[in-house]
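This report concerns only the one structure given below.
What follows is an incomplete set of chains from the complex, kept in their original frame.
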Amino acid sequence: MTAIPRTTAIDPASVDLRTRLGKLELPHPILAASGCFAYGQQFADFMDLRRLAGLSTKGISPKPRFGNPLPRICETSSGMLNSIGLENVGAEAFLAEKLPFLAELGISVWVNFFGEDFASYVECARLLEAGRGHGIDVLEMNISCPNIKKGGIEFGTVPEVAHRLTRACVEVTDLPIVVKLTPNVADVVAMADAVAQAGAAGVSLINTLTGMAIDVRTRRPRIATMYGGLSGPAIKPVALRMVHQVATALPQLPICGMGGILGGEDALEFIMAGACCVQVGTANFARPDAALVVLDELRARMADLGIGSVSEVVGCIRPLPPEAPRVDPAG
Amino acid sequence: MTALALPSQFSARVDVNRSLGGGYVVLEFSGVSGGALGEVVAGQFVMLRGEWGRELLNPRAFSVLWSEPDGRFAVLLKAYGQGTSRLVASPVGARVTVTGPLGRGFRPTDGAVTQLLVAGGVGLPPLHLQARQASARGQAARLELFYGGRDRDDLVLLGDFEAWGVRSVLATEDGSVGARGFVTAPLEQRLVDARAAGEAVEILSCGPTPMLAAVRHIGLRHDVPTWLCLEEEMACGFGVCLGCAVPVHGARPYQYCCSDGPVFEAKQVRWP
């Protein structure tokens, strides 16, 4: 018996969507997620990119990388697995060939990056520092990629290692570093705390869950690397839980939420759980303008519910009221 | 591998859902919002997604069967997994989200070379469109269809090729129409004859992957330019997810089915 407050709808145009991630001001909370938006260009055919609050690029490494063998993707119930293999053009080509286009857009450009080992993470941050003032607003450090072989796993699962790595990268750049965490851990708060202590400007939650699918006809995995990253609405409950855990335990740490956002109500759930902005990933594949659909629906839904501004609902979730006390006639 | 009008994303409605027998269905659409396909090169495709809820996330790829200047277009398909099954069951009036036209298609027929169109199953549409366009330019005589299937019902839209004046060589596994066996046998014979006659030919093929693998070997063996329209599992269809990798020879190990293809030259494709 939860009483639902009768809310008075307000004018959608009056909804104040502005938000901030630490010092970074955003006109609204909707960004496009890393690996699901390439370097942005292809989307220009389908939508006005300047309506986005920002985007996170495909993960960049110091040197260009080729991807994994195929098949690289498959669908699962309300989700998909991918094992792209962190294919990217490399930091140098990114700065020379991709960044100028992004810099022109006037939106928040987050460069997702990673390295093959400790040193190469730091090298990548150092290389990308050159993009400060030339279009890059945030470095999103991916310590959570399930598809990279060397080292990888410890960066994302051992708090001390993540702490050292974050600190080392923070030291070589003046760009804010948002650390993207993996959900494949027992204690996400410990990870968030470790990177926050090391100077992270915020955390992105969550990357994909590691999963597998099997083709019973061929007796082979459905993706060539056996395991891949699970994304989409299937993982939304896990993502919301982690956002809420971190927001509750570390209220000062800004969170960018993601995982299965397809519509405006999904985005609002993340915001209420404690995210100050969100990224739209897999949904971009279903329709290139998905992030704008999320934005338009978010505004409409907030108006519907009489919510005047994003800032008033970030992290607003409270426990249900306690039940009425029990009277036991027998004792 | 010829390109292309700029793609757009728009909403369309199902105007016609026509069964051709053998499980094949033609869906005809017209746009209801935003863009339209515009001119399409044979081999280009669209990504289609119905109102599927959240269980099936990604759109599905379909070669364009035809596209009219008024914005109507059609695809040919068969129920395979869940997405195609839902599309095949679409009632008239159903809405779909369309992105397209996507990819790079076949090069048009020209006067110099005879194009041998090798089709199987739902791989027919690119070759059907190639023939339609050639015929519209009065070049139907420059191409020949080699079309294979399991049985009589597995060969559809034959009347169109006939009407366009395209010669057809048919083969069925059960022998109910044309030669018994795979269509690669008469194809190989045709290459032998062409070489003997000094005739310039090239192969354009689309169909099930095992068929394309066989056609590729034949093309390589006979040193005939061979273009394959490939299918890889796709999430986005426009070059951003990097899911649809095609193994290739050359400086980079992979190209992308949706943006570099779906038409690839046989010798470029890194298959066994």
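As written, the chain order gives the labels A and B, with residue 1 at the start of each chain.
The definition used in the following text is that a contact is a pair of C-beta atoms (placed from the backbone, for glycine too) under 8 Å apart; a residue touches a chain by one contact, two chains touch by 3 or more.
Nothing here was measured: the structure is a model prediction, and the numbers come from that model.
Undergrad: Only one copy per chain type is displayed here, so what's the full stoichiometry of the complex in this file, written with the chain labels?
TA: A x2, B x2
Just so it is clear, only the chains that are shown with their structure count from here on.
Undergrad: Considering the complex alone, what residue numbers of chain B touch chain A?
TA: The contact residues of chain B facing chain A are 6-9, 49, 54-59, 97, 99, 232-247, 252-254, 259.
Undergrad: Enumerate the contact residues on chain A facing chain B in the complex.
TA: Per the stated touch rule, the residues are 35-38, 42-43, 45-47, 58, 66-75, 77-80, 82, 84, 87, 232-233, 262, 282-289.
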